[in-house]
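Structure, as structure tokens:
Of the protein chains in this complex, one is absent; all others appear in place.
Naming follows writing order (A and B), and every chain is counted from residue 1.
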Amino acid sequence: MSVATETAAPAPAKPARNRSRLEHRPGLNRWLPYALLAPAVLLELFIHIIPMLVGIWMSFVKLTKFFIANWSAAPSAGLGNYKVALDFNNAVGEGLLKSFGVTVVFSLVTVAFSWVLGMAAAVALQPEFRGRGLVRTLFLVPYALPAYAGILTWNFMLQRDTGAVNHVLEQLHLSDGGTFWLIGSNALISLITVAGWKLWTFAFLTLMAGMQSIPRDLYEAASVDGAGNIRQWRNITLPSLRPVNLVLVLVLFLWTFSDFNTPYVLFGTAQPPAGDLITFHIYNASFLTWNFGTGAAMSVLLLIFLMIVTGAYLLITGRRSRRA
Amino acid sequence: MRETRGFKIYRGVTLTVLGLFVLVPLYVMATSSLKPLKDVQGAFTWWPSNLTLAPFVDMWKTVPLAKYFVNSTIVSVAATVFSVAIAILAAFAVSRFKFRGRTVFTTTVLSTQMFPGVLFLLPLFLIFVNINNQFGLQLVGTRLGLIITYLTFSLPFSIWMLAGYFDSIPRELDEAALVDGCGPMGALWRVVLPAARPGVIAVAIYSFMTAWGEVLFASVMTTEANRTLSVGLRQYSTQTNIYWNQIMAAALVVSVPVVIGFLLAQRHFVAGVTAGAVK
Partner (left out) sequence: MRLRSLVAAVAATALGISLAACGGGDSDDASGGGSGGDQTLTYWASNQGTSLDNDKEVLTPVLQKFTQDTGIKVNLEVIGWNDLQTRIQTAITSGQAPDVVNIGNTWAASLQATDAFLPFDGDAMTAIGGKDKFVPTALATGGKEGTDPTSVPLYGLAYGLYYNKAMFAAAGLQPPKTWEEMVSAAQKLTNPAKKQWGMALAAGSYTENVHFAFINAAQNKADWFNGDGKPTFTGDGNVQGVLRYLDLMQKDKVANPSNAQYDNGTKSVNDFATKKVAMVINQNNADSSIVANGMKAGEYGVVPFPAPAGGEQVASHVAGINLSVFKNTKHKDAALKFVKYMTDAQTQTTLGKPFSSLPVLKDAKPVFTTDAAEAATFQDVYNTKSKPLPLVPAEDQFESTVGKAMNAMFAKIATGGTVTADDVKAALKTAEDQVAASS
């Protein structure tokens, strides 16, 4: 039978694009894939693509409170909105640049912090031990928790007079218990801690999953050769995880850079300048001040930046866009 | 890794530090929900001055929590089911068929992950309004609008993960089904899906968590009648008092179903992530 013939060759570990029976059926195969994709495509168009195009249109138009009631009649602003957003000598542009800087620092530090913790935990849990399942379950709780529940708890803990953090610091004689965590320059540290609290568990999850598929014999062979744990980690674990890490770091960075929930729930309306992340900054510029045109221009700039970062990253790491 | 003494020390230290980091906020959340109001208004204490379940009772009245709960549940469940269904179909097409536009599709879909929400928030709102004016279908201020929005949010990641998972299922299984007389859809339903159960569960969990925890769109697209928990919890801090104990109690109650569900299915979730992420 044809099935037997085709499977005569050893099946590769990775699924290769064998010519399978599915592709031998004409007619049906021509329209079926498109039919299967149709719902997803329609939704993506409707919810993501078209609104984004409208958003781009909005960035070229003077859409302020004077025109919002009749928005199709708003006058064109040409590149005016972009000029305002990028003019770093005036207040709006300067604010955007500062916010961008804060967000870059926030993202890099949070991603690094999360990755390090995730890797540390994944390595620590790699060998079996009693209670490993329990610990792993515990570590997944921050990831499972709805974002706002965790952030609200941290908000409560970071209060100056009634919060747990200052209480602990005071008990340990590390401070006088009067530090402000939610205003002033500590706000960025608070943001990083709160965002990292949840993010590291995702890194942990992914890295742990990745480590499970590294063959044991590699480690055993290395042990026989006399390599210590740190060497094994460097020479076996890290390289094997390279594909996972590449995607993981990119995803972590993109998520963190676009994080809206953390500043919104942690700081509410009183956003401290030290913690002014760009997504909230743009939200403020559009919704809270009715300057939808400028806000749209800022969003487009943000999108362009993220695309450039992704493109550069993929180029540098040599990955071509593979099949999803 | 060998379990040397050094390693054991490393493990002990790491697990203690990380364990505390994870546990302390959870502990604070749990104990604060059992504290009387004056405890949370004064200096922090590790243990309530007197244990009380009052916050769990009062929180339903201070803010219409039950209504928010129902809204969130309806929206999240519906968004999850439809998102998973659509993602399965799309992922199957991507994984099993070669067709024109496949790369365009996957690249575009993946790249929508990086759109900042604020960019298409107002335009989406305007489009919904237009649909209402043209076709009479109410989308703003309805659960339907949120469901459609949320299910689309989780599509890219779900399709990516499921396609990767399907890829790891040998085509021989499909072929066996085809030999038995099924069409491709039959192969999907009878053979591929059951084998992909961990992936499907992973994707379902991810979709549910995305919908359950979304804040930005919920804050703009909902009105009091169909408000979800993510926005509703903020109402506690605008009353005449800041009822932190009730906020913690509400946060706990809101999280428990999601966390328990996740932890029960975590085995599948991890397996799904493993196969999907590690190709």
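FYI, a residue touches a chain if its C-beta (ideal position, glycine included) is under 8 Å from a C-beta of that chain, and two chains touch if they have at least 3 such contacts.
Since the model is a prediction, treat every value here as computed from it, not as a measurement.
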(message) Using the touch definition from the header, name the shown chains in contact with the chain that isn't displayed.
(response) A, B
(message) Please identify which residue in B:T14, B:T45, B:T112 or B:N132 touches the non-displayed chain.
(response) B:N132
(request) Would you mind spotting which of B:M114, B:V140, B:L155 or B:L233 touches the chain that isn't drawn? (result) B:V140
(request) Kindly note down the residues of subunit A that lie in touch with the hidden chain. (result) 64-66, 68-71, 84, 90-92, 94-95, 159-161, 178, 180, 182-186, 268-273, 287-291, 294
(request) List the residues of subunit B that touch the chain left out of this view. (result) 62, 74-75, 77-78, 80-82, 85, 122, 125-126, 129, 132-133, 138, 140-144, 147, 189-190, 193-194, 197, 219-220, 223-226, 234-235, 238-242
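Quick note on the criterion: only the chains that are shown with their structure count from here on.
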(request) Could you grab the centroid distance between subunit A and subunit B? Build each centroid from C-alpha atoms only and quote it in angstrom. (result) 15
(request) Over in the complex, which subunit B residues touch subunit A? Could you list them? (result) 1-4, 6-7, 10-11, 14-15, 18-19, 21-26, 28-29, 32, 40-44, 86-87, 89-99, 102-103, 105-120, 122-124, 126-127, 148-149, 151-153, 155-156, 159-160, 163-164, 167-172, 174-176, 178-179, 183-184, 187, 209, 212-213, 215-216, 220, 229-230, 233-234, 237, 244, 247-248, 251-252, 254-255, 258-259, 262-263, 266, 270, 273-274, 277-279
(request) Using the touch definition up top, name the residues of subunit A that touch subunit B in the complex. (result) 1, 3, 6-7, 11, 14-15, 17-18, 20-23, 25, 28-30, 32-34, 36-37, 39-41, 43-44, 46-55, 58, 71, 117, 120-121, 123-124, 126-127, 129, 135-150, 152-154, 156-157, 161-164, 166-167, 197, 201, 205-206, 208-210, 212-213, 219, 223, 228-229, 232-233, 243-244, 247-248, 254, 258, 260-261, 264-265, 268, 279, 282-283, 286-287, 292, 295-296, 299-300, 302-303, 306-307, 310, 321-324
